[in-house]
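Omission of a single protein chain aside, the complex is shown with its protein chains in their original locations.
After this line comes chain A, so read on.
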Amino acid sequence: MQVRPLVRVQAEDFDAGAETRRLTSGRTDVGALVTFTGLCRDEAGTLEALELEHYPGMAEAELTRIAEEAVARWPLTGLSVIHRFGKIAPGENIVLVVAASAHRRAAFEAADFLMDFLKTRAPFWKKEHLVSGTGGTWVDTKAGDEKDAARWSPS
């Protein structure tokens, strides 16, 4: 039976350790655990903070759709996705993906797939606030992101 993914969209920080324990504690069938954490970087000292806007309701729904596709595609024993919104300072967490499986390949690939689709499909938008104080600027999409997501389509 397919596992039901855990999806959370929240302002507060998350604890990657606690989330990995949630997928492993009390079980002996998990042989591989891949954790990806996306953090806010300071862009060589120029960034004061990121502001993450999201579409409440759709953000959770879209992350759930992507996560359900991942559990349908790979034999996972657990999958968790947490995405934060609001103002996030350099060094702070933005997003967490934890994929657990009996074997490493499924866990690596599911986590990679999830991040690629999250970037192009989940309704979140980043605005950069610079140290220099010039108002906020919306982050542009990277051409590479669409290409990364396209890797998972059958050719």
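As a convention for this text, contacts are C-beta pairs under 8 Å (C-beta built on N, C-alpha and C of every residue); 3 or more make two chains touch, one makes a residue touch a chain; residues count from 1.
Basically, contacts and distances are computed from a predicted model.
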| item | value |
| --- | --- |
| Per UniProt, the name of the complex member that is left out, chosen from "Xanthine dehydrogenase family protein subunit M", "ABC transporter permease", "Molybdopterin synthase sulfur carrier subunit" or "Phosphocarrier protein HPr" | "Molybdopterin synthase sulfur carrier subunit" |
| Absent-chain contact - pick from A:10, A:46 or A:141 | A:141 |
| Which of A:75, A:90 or A:123 contacts the chain that the document leaves out | A:123 |
| Residues of chain A (touch criterion as defined above) contacting the omitted chain | 38, 52-55, 57-58, 61-62, 83, 94-95, 115, 118-127, 138-141 |
